[in-house]
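Removed from the display is one protein chain of the complex; every other protein chain stays in position.
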Amino acid sequence: MATHAAAPRQRWRRYGTSYLMLLPFLGLFAGFLVWPLANSLYLSFTKFDGVNAPEFEGLENFRRLLFDDDRFRHALGNTFLYVVASVGIGTLLSLGLALAFSGSSWPHRIMRTIFFLPSVTSSIALMLLWKWIFNPGDFGLANTVMTWFGGRAVEWLATPGLTIPILVLMSVWGGMGYGMVLYVAGLNTIPQEYYEAARIDGATSWQQFRRVTLPLLRPVTTYVVVTGLIGAFQVFEAVYIVFRGTNNIGGVLDSGLMIVPYLYDQGFTHFKLGYASAIAWVLFLIIFALSMVNLRIGRALKEL
Amino acid sequence: MAVAPTTTPLVADPAAAPRQAPAAGSGATWRGHLLRLPFYLLSLTMIAPFYWMLITVFKPVTELNRQPPSFVPEHPTLSNFYDPGYSPTQVNPGHLQGIFQRFQVDFGFGRFMFNSLVITVAITVGSLLIASLAAYVITKHRVPGRRLIFLLIVASMMVPWQTTLVPNYVIMRNLGWLDTYQGYIVPALAKAFVLFFLVQFLHSVPDELIQAARVDGAGEWRIWWQIVLPLLRPALAAMSIFIVLAEWNNFLWPLIIVQSDEMANIPVALARLNTYFGGAQHQGAIMAGGLLASLPSIAFFLAFQRYFTRGIVLSGLKG
C-alpha cells in the first residue's frame, strides 16, 4: 500500500528504465507468442477459412479430430512410432559413439567431426539428397547398393512399409552426432578418480560402465531423450521434402503423415485454419506433457 | 520462431574433449579398435551420402542417370552451377539451367544467399540485444514482477512454436508483412531460450561489478552496453552459433510467409526446385544448390568450433 502520495511517481523513476529495457523483449514476446497462442486457442474452437470471420463452433474441431478423422489418427500413430524408434535408436547410437570416440587423439576428433557434420548441414539440402539417393531408378545410390549385394531395385519411397523406417534412418543418421557430442561432454565431467577407485576394487570395464559411467550420465541421457522426443514430434521437413506426393503431403497411403505436416496440409493447403489450430493444440498438449518431464526448467526456477 | 523453444542450447564442439573417459576397450589397443569397428563402418555411411552429393554436383546432365552410376564424374563440369550452353530461347540438347540460371530474379541463386544472410544476421544480432537487456533487468534489477515475467518466459519454452503458426500467419497478413524481411525477422526476435540462457549466465556474475559502476554514476543503459554485454560475450557467442545455424536453415515459417521468388531464403528456394523438377537431369543443379546452402554453415561451424565447447561448459550440463 502506498504510504506516501508521491509513491507512483518515485516508483516510475526508480523502475522506469528497467521496464523500458524489458520492453523490447516483452513487447515482441507478447505480440508474437502470447497473443498468437491465445488466438490460436480461440481459433481452435472456430471454423475459419482465412477470408470470412471465424465462426465459433465449440469443441467441434476437437471432436472431429479425435473421433472422426482417420487421417489425424493415422498421423498420430505414425508420429508416435517414428518418435519412439528414432529417439530410441538415436540415443543408443549416440551413447555408443561417445564411448567409442571420447578421446582427444586426432582419429577420435575426426570421427566426431564426421558424425557431427549433418548437424551443421542445411537440413533441406540433406532431405533433397535423401530423395535423390532413394530415387526409384536403377541409377539411384540406394538401388545401386542393392544390386551390389545381389538385390533388386526397390521403390523406396512408394512402399508404405518402408516409409517410417526411412524417416527413422534419416533422423538417426542426422541426429546421432549431436547426441554423441552431448554425451562426450558428459563423459568428460566424470572425474577420473571414480574409475581409479573402481579399478582398485577390481571392477571390470563393463562393471565400471554400469556402476560409474551410466549413473553419472543420467542427466545427459534425460536431456538427450527429452529434447530428442520434442524435436521428433515436430518433424516436418523430412516428410514435406522426401515424401510429399502430388496430392497429399503424407506420401503413399499417408504412410509418412505426421502431426506437423498434417497441420500444414490442413492449414496452408486447404486453408482450414480453425481445424489446423486444433491440431496445433493437440501438439502443444503432447509437448507440454513431455516438457514437464524436463527437470532442467524446474531447477532453473528454483535458482531464481 | 525458428528454434524449438525447448531445445535449450547445449552446443558443443565435437572435436574438443580434454579428458579421456575410459570406455569399454579404451585406448588404441587392437581390442579397442575391434570394438570400435562397427562405428568405423558406420562412419562410412555418414560419408557416403555427402560424397554422392558432391559427385552429383559435378556430373553433366547426361551422366546423372547413367546405369551403373559413375562414382567419379567422367566429365566433370561446373554446368550445374552455370551452364553457358543453355539458352532460354534456343533448345540445346544436353544443356539445362545451372542453379544460378533457374530463378528469374536478379543475381539468381545469389539473391537467396543474400536474403538468408540478411535475415540470419538481423535475427542473431537483434535477438541477442533485446534478450541481454531483458536478462540484465531480470537478474540485476529488483523490479516488481520480474519473477512472474521470467516464469512466464520459461514456461513458454514448453510451447511448440508451430502452435502459433496460424495466428502469426494471420498477423503477418494483416500487417502486410507477408513476403517481407520484417515478416521473417520481427516475429523471430523474442527467443525465450536465449533469455533463459543469458539469465542463467548472469546469475553467476557478481552483483558487485554492477554496483561499482552504479556508484561511479553510470546510467543503466551504459552499464548494459559497457559492462553487461562484454561480460556476456562468451554466452552471446555460444548463443549466436545456435541462432545462426537455426535461422540459416529455417524452413517452415519462411515457407508460409514467402510468396515471391525475390524474398525466398535458401531452404525455400531449394524446396521450390524440388517441386518443379523431379527428373534425374535436374538433380545436379539441385545438389549444387544444396552444396551452396551447406558450405557456409559448415564453414561457420569449423571456424567457431571453439565457442561450441564454451557453449556446452556454460550451459546446464555442468550441473
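General remarks:
Going by the order they are written in, the chains are A and B; count residues from 1 in each one.
Criterion: a contact is a pair of C-beta atoms (placed from the backbone, for glycine too) under 8 Å apart; a residue touches a chain by one contact, two chains touch by 3 or more.
By definition in this document, contacts and distances are computed from a predicted model.
The complex includes a chain that is not drawn, and of the options "ATP synthase epsilon chain", "Sugar transporter", "Signal transduction histidine-protein kinase/phosphatase MprB" or "AhpC/TSA family protein" the UniProt name matching it is "Sugar transporter".
Remark: the omitted chain is touched by one listed residue; of B:Pro38, B:Pro76 or B:Gly279 this is B:Gly279.
In the complete complex, the hidden chain is touched by one of A:Ile110, A:Leu169 or A:Val252, namely A:Val252. When the whole complex is considered, the residue among B:Pro38, B:Pro76 or B:Gly94 that touches the unshown chain is B:Gly94.
From the options B:Thr62, B:Gln182, B:Gln211 or B:Gln226, the residue with contact to the unseen chain in the full assembly is B:Thr62. By the touch rule set out above, chain B reaches the unshown chain at residues 61-62, 65, 67, 88-89, 91-97, 102-104, 173, 176, 178-179, 255-256, 258-261, 271-272, 275-281.
In the full complex, chain A makes contact with the omitted chain through residues 49-52, 71, 136-139, 155-160, 245-248, 252-254, 268-271.
Going forward, only the chains that are shown with their structure count from here on.
Averaged C-alpha coordinates give centres for chain A and chain B that are 15 Å from one another. Across the interface of their complex, chain B is touched by residues 15, 17-19, 21-22, 24-26, 28-29, 31-37, 39-40, 43, 50, 93, 96-105, 108-118, 120-126, 128-133, 135, 137-139, 141, 144, 147, 173, 177, 180-182, 184-190, 192, 195, 205-206, 208-209, 213, 219-220, 223, 226-227, 230-231, 233-234, 236-237, 240-241, 260, 263-264, 267-268, 273, 276-277, 280-281, 283-284, 287-288, 291-292, 294, 296-297, 299-301, 303-304 of chain A. By the touch rule above, chain B contacts chain A in their complex via residues 1, 4, 6-8, 10, 12-26, 28, 35-36, 39-40, 42-43, 45-50, 52-53, 56, 64-69, 129-131, 133-134, 136-138, 141, 143-144, 147, 149-154, 156-160, 162-171, 186-187, 189-190, 192, 195-196, 199-200, 203, 219-221, 224, 245, 248-249, 251-252, 256, 266-267, 270-271, 273-274, 280, 283, 286-287, 289-291, 293-294, 297-298, 300-301, 312-313, 316-319.
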